[in-house]
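Yeah, one chain of the complex is gone here, protein chain that is, but the others are all in their spots.
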Amino acid sequence: MLLALSTWSEIEERLKSSTSVVVPIGSNEQHGPTGLLGTDWLCPEIIAHEASKRASDKVLVAPTFNIGMAQHHLAFPGTIFLRPSTFIAAIGDWVRSLGAHGFTRIYFLNGHGGNVASIEAAFSEIYADYSFRQQRAPFALKLKNWWDLAGVNALANRQFPTGHGSHATPSEIAVTQWAYPETIKTAAYSPPIAPTGPIREALDFRARYADGRMGSDPAQATPEKGGELVSMAANALIEDLAAFAAERAPA
Amino acid sequence: MLLALSTWSEIEERLKSSTSVVVPIGSNEQHGPTGLLGTDWLCPEIIAHEASKRASDKVLVAPTFNIGMAQHHLAFPGTIFLRPSTFIAAIGDWVRSLGAHGFTRIYFLNGHGGNVASIEAAFSEIYADYSFRQQRAPFALKLKNWWDLAGVNALANRQFPTGHGSHATPSEIAVTQWAYPETIKTAAYSPPIAPTGPIREALDFRARYADGRMGSDPAQATPEKGGELVSMAANALIEDLAAFAAERAPA
Amino acid sequence: MLLALSTWSEIEERLKSSTSVVVPIGSNEQHGPTGLLGTDWLCPEIIAHEASKRASDKVLVAPTFNIGMAQHHLAFPGTIFLRPSTFIAAIGDWVRSLGAHGFTRIYFLNGHGGNVASIEAAFSEIYADYSFRQQRAPFALKLKNWWDLAGVNALANRQFPTGHGSHATPSEIAVTQWAYPETIKTAAYSPPIAPTGPIREALDFRARYADGRMGSDPAQATPEKGGELVSMAANALIEDLAAFAAERAPA
Amino acid sequence: MLLALSTWSEIEERLKSSTSVVVPIGSNEQHGPTGLLGTDWLCPEIIAHEASKRASDKVLVAPTFNIGMAQHHLAFPGTIFLRPSTFIAAIGDWVRSLGAHGFTRIYFLNGHGGNVASIEAAFSEIYADYSFRQQRAPFALKLKNWWDLAGVNALANRQFPTGHGSHATPSEIAVTQWAYPETIKTAAYSPPIAPTGPIREALDFRARYADGRMGSDPAQATPEKGGELVSMAANALIEDLAAFAAERAPA
Amino acid sequence: MLLALSTWSEIEERLKSSTSVVVPIGSNEQHGPTGLLGTDWLCPEIIAHEASKRASDKVLVAPTFNIGMAQHHLAFPGTIFLRPSTFIAAIGDWVRSLGAHGFTRIYFLNGHGGNVASIEAAFSEIYADYSFRQQRAPFALKLKNWWDLAGVNALANRQFPTGHGSHATPSEIAVTQWAYPETIKTAAYSPPIAPTGPIREALDFRARYADGRMGSDPAQATPEKGGELVSMAANALIEDLAAFAAERAPA
Partner (left out) sequence: MLLALSTWSEIEERLKSSTSVVVPIGSNEQHGPTGLLGTDWLCPEIIAHEASKRASDKVLVAPTFNIGMAQHHLAFPGTIFLRPSTFIAAIGDWVRSLGAHGFTRIYFLNGHGGNVASIEAAFSEIYADYSFRQQRAPFALKLKNWWDLAGVNALANRQFPTGHGSHATPSEIAVTQWAYPETIKTAAYSPPIAPTGPIREALDFRARYADGRMGSDPAQATPEKGGELVSMAANALIEDLAAFAAERAPA
């Protein structure tokens, strides 16, 4: 079930029996010569929507939080990012909104490694209000990267034993190829596997990683491999969300 | 051309000849018994994407800014909002990102009346940095509500001479019906035309407007009317954006 | 009754029977070759004080919020402004202060169009705290531009059928001429009616509007016309405030 | 010369020969049974305007910053305050505005002891931007309490050898009596001289200081004494401002 | 008792009988040719630890808040500072943390004059939350400079009848010499007593005060004098804290 395509009364009804919700969260940033700028928000959106299609009663999907923390990519055109302080404020407002309706399990399915620190900081910022007041929070928050869903990393490693890398990876590009086959692009990658190294400000990043990739060989991506990843991830998400929903807070 | 489905090098190439971009911006909030929670961000997204399809070389569309200022709707489940201070910070980061790439005309196509004040405040917050430093801004910002595009309000008035109202209007619901026909919902509206009045905090709002509508009769919406609105709006957007792109700053 | 010229015990006593208060709010910014820098905060102050003089028991006037959102005027010396984020924080503190005393109707009489977005954003920021907590706000907030008080625009249109414009208007200058006749200035306006156009950062503004006016011909202002405007506005304010005070929140 | 009653071109002209400006700054807060709520912003405004009347070419007076840091008085109706963070942001915007015009000496004439810490913190916040960038600031900032102007404290001690106290003092009340004789109020003070002690949150303050005074006996105030204070302070302000304007920054 | 060298259960136990705590607070900033960069946080730490050693049951010492407001010293290498807004936020979090545990008397022993305004502003910011809600604060906050402890200034004046000055004073340097004798440094001061003047941004400061001192002659410092100061201050702190702990809030 997609929240944005539902009415308020449908959500009000659903909350009587289920109070969990998935928020796809990512980033709009350069993904090398062939990766889509939207890759990092499209992947969790694709997976969450697929999970919802397979188990609508178990998976309610919020709109996608599509701009993340990607300051290091800003020297590549098309990147849009929120600085961490803005990001933390925005996550806070999303959570307070969902919490006000009675959602007790808010699950962020993340598509961008660079978001992890800011999402965790945002969770702490939210919890801190309750901790200072010595109150219980009415909701639990969870962050999961889609590649960390059960079985997904193992599958990606089998699909791409070399050249997976950490940015503009063949696995994420494969996922978008499966969902948006009309956007598949090709390029002559040089070198085939991109270099790796530290991440600092945007100009430093572009000087180190000339075409935007980090450690990856996206040429190995295919829509078929993407479809396999989506299928495995969607099923794992359904399971993981159910386990989260079933968790009980300590007395 | 959709920015999120492009690569950074495609955007870099495009910037050599065209430096304008459209950002669809809306809200995820209750829209009465039959309106989709996503109505206000779906409408500008639908129109901008349609315009881009018709004139890809003239209309570059950024990802959709899908959560807006909708505190007054929070007593209806499914609403998610950013408080104005968060909203202003986020718009600022979007604009600074796009400006860093060389976009000189940033056009926000808005789908939510409740966003107008916060968007204008955000523009002023951004410009203020340049004004304090007595510097020219490298970009111009424009806000346009999709219903204010040339001809659109007049068409809506012809389509819905009574009961258009100001929230959960038949015109916006028609637009989503055209784009998402599988989500069309019906309800027995009582009264047929909803009441109007002031807007304050969320509980006050729900007490005044029991089913979420303000002054509107959404029963009049049809996908066909929605298609007419989209077509007129998309063409007008192409024109309006071209005029904005052609504007020259004063010497 | 003027709050600043009262004692705390007088206000405590008054609150037993009347819990409404008017806050004149404006801006200190250039107003063309002859308009006073204080025009936009002087006008609502003049009108509110006049209303209080006529109906002291009905109209309690707070100190004037004299610096507003005027970033676009900063290239003209004498302009002082608050950026929207500061403005929103300040309005919030004013409202929380007045609300703590038991004022339930807080009426902002505004004298600057450029303030409208930031005032509305400020109201939403304040209400949002209550909405997130799903609580009723203990006060209602209202924004009214003095020229939108009943009858005032119509009178100004009769007084100034052409060349009213939108900044450094003959009507606002007339109001200050009536109250501060010793400050009346003259200039040779060229062109007689100033140009109009968009509003962006300060240097852009000064490049477009060389003497600071927008669309106006202030030469038509006279103290007599100002007196008529003040009289009509003051009476309308008394009525409008009474109606606001009499409003009942929905159950 | 009063900035708010001037035009931008008058200020532009004046800046060619004089770049100093006085900002009266105070607070709107309870001042005991007979003191006006506006006492703390009226006093510096009265003195600065008087100085300007005496030496218009030397003393340019900005609008009054009329709401200050007075959280401890909020349990007494009519008090309005800015929390320090808001106050600091607002001072920053005033200073950046004035600095953008070329004012190099910005002199805050203060009327409220509770403002001192926040004004100094505001100055440091402003300077810090320059210090982090290792740049010279284009302006110097100065804070002066009106009672610290040359001769004023000594005069007040002669006028009120006992019962001057620290809040709702006879000297400040005398100043407002001189300027607003129609607002003079009387009360039976009990005890004649109010107690003293620490300052904490508002309810604690009201519990300690039942009628709002701290250590003072306002019954000794007269308009005549107020006039003497104003005269001495106005002259001293003219001198002090001239000395400040004449200061040269170190090489 | 030092909080950082205790366990949570020891603190929990202690809170049953004593709810006061001392926070040493200072700054890390240049202190002239021979003063340690840490002087201003080392002094209150040394004194508070000494007091705790003498009266462990009466004096619980929190970790040292070691970075303060020292923007004006930033042109001298080694200085680290928090801008006032950061400083205020940090003090707020310390106080809210300690308050959540049930500490009712939070005593800041300060070692840097430049901190005073920001600490007082921080206290007001914290209290303001309670004042806006018309609630009592669960704790009282106190600021004391170590040189203002009973007898300390008098002793310093006897030790250093001339050349005490206001920055890099012989008294503070003596205190660190007593505690860290291995770090004693010497220099040929020229002039022997440093100049005095205003404090503005960092480059202005370094231009005025070439070696960093203000009005002082640190050559007079000796470890013995430092030991006398520490002893007197430690005893006075024990007394002052006991008096603060014994204070009762008004009914």
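By written order: A, B, C, D and E. Residues from 1 in each chain.
Everything that follows uses one rule, which is that a residue touches a chain if its C-beta (ideal position, glycine included) is under 8 Å from a C-beta of that chain, and two chains touch if they have at least 3 such contacts.
Just so we're clear, the structure is a prediction, and the values are computed from it rather than from any experiment.
The missing chain, though absent from the view, touches A, B, D, E when the full complex is examined. Residue in contact with the omitted chain (choice from A:3, A:59, A:74 or A:179): A:74. Of the listed positions A:18, A:131, A:183 or A:222, the one in contact with the omitted chain in the full complex is A:131. One chain of the complex is left out; on chain A, the residues touching it are 69, 71-72, 74-75, 81, 83-85, 88, 114, 116-122, 124-125, 127-128, 130-132, 134-137, 140-141, 198, 200-204, 207-208, 249-251.
Contact between chain B and the absent chain runs through residues 96-97, 100. The chain not displayed touches chain E at residues 3-12, 15, 28, 30-38, 41-42, 62-67, 74, 76-83, 85-86, 89-90, 92-94, 97-98, 100-102, 180, 183, 185, 212.
Going forward, only the chains that are shown with their structure count from here on.
Shared contact partners of chain A and chain E, listed by label: C.
Farthest chain from chain D, judged by C-alpha centroids: A. The distance from the centre of chain B to the centre of chain C, each centre being the mean of the chain's C-alpha atoms, comes to 29 Å.
Inter-chain spacing, taken between the CA centroids of chain B and chain E, is 54 Å. Multi-chain contact residues of chain C (touching two or more other chains): 74, 81, 83, 85, 97, 100, 131-132, 134. Taken together, the touching pairs give a contact graph of some other shape, not a line, ring, star or complete one. Applying the touch criterion to all chain pairs gives A-B, A-C, A-E, B-C, B-D, C-D, C-E, D-E.
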